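Every protein chain of the complex appears in place save one, which is left out.
On to subunit A.
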Amino acid sequence: MSQYGENPFYGNAGGGGYLAGGSPFGSASGSPGGLRKAGALHSLRPVTIKQLLNATQAHSDAEWSIDEVEVGQITVVAQVVSITSQTTNCVYWLDDGTGRIEARHWVDVGTEDDAERWGGITENTYIRVMGSLKSFGNKRYINATHLRRIKDPNEIQFHILETFTVYMIFQKGAPLRPSEAGSRAAVANGNGAASAYNPQSTAAGGMEQYAHLPSIQRRIVAFMMSQPQQTEGTHVAAIARNIGGDANAISEALDRLMDEGHVFTTIDDSHFALST
């Protein structure tokens, strides 16, 4: 079973799904098995309609699974083929190139939401739908909690790529940052996913998050990353020997790094460790 039933970024997007397009997700932490079940219900997964049509359900009240992974909320970007408006609900027939499915949106009679919801959506336009997979008898449909017209057409391609990425992550795990050593990576990814200084880490080089720093700070960080990881971190003399240059410049760079929160002192003022 995949340990990525809960993706920490999407874990924050449940219930009502106001996250249009989903957030960039970093390396997902392996969550403890106990959290996974509850987490899945609050997750939001980008999918293709074919994935929804192929999803499986243990019995009629069980959660849906796609490729053995439980799904909570889902989001699709698809073309509206037809709209059927009834008194209590609105049925959109969606086609995204991989298949067709119904999306039902229940409208409250008399609320102002209605005009906004199905006023902006017409046939032969692309929309983004967020909701959950349901079935009525043998027929599957999306119980849509949120629908909106796609304004920027690049979002269609974005959704395709995001769907593929999430599919790969569930199969193979999150992309690792190559410069990270084994056990440290597991800890780092777990903290990094929630860290404020680490918003987008996908594949390519653990140095991305430091890319905005001046060169000397980056070199210090790179050197510290390359050291065998000990609790007391790296001694400032080792850093100075390796980086060279002016001791004051190094000291100032370390201070800047500390202010930003990238490093911290350990056993004394001369030992620095990288925060993750």
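Quick note on the criterion: a contact is a pair of C-beta atoms (placed from the backbone, for glycine too) under 8 Å apart; a residue touches a chain by one contact, two chains touch by 3 or more; residues count from 1.
Please note the rule applied: contacts and distances are computed from a predicted model.
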Q.
I notice the complex is incomplete. Of the names "Replication factor A protein 3", "Peroxin-7", "Glyoxylate reductase/hydroxypyruvate reductase" or "Cell division control protein 45 homolog", which is the UniProt protein name for the chain that's not shown?
A. "Replication factor A protein 3"
**Q.** Per the touch definition above, residue among A:62, A:161 or A:247 touching the missing chain
**A.** A:161
Q: Based on the whole complex, identify which of A:84, A:125 or A:226 touches the chain you can't see.
A: A:125
Q: Just the residue numbers, please: which parts of subunit A touch the chain that's not shown?
A: 47-48, 50-51, 53-54, 67, 79, 95, 97-100, 124-126, 152-154, 156-158, 160-161, 163-164, 167-168
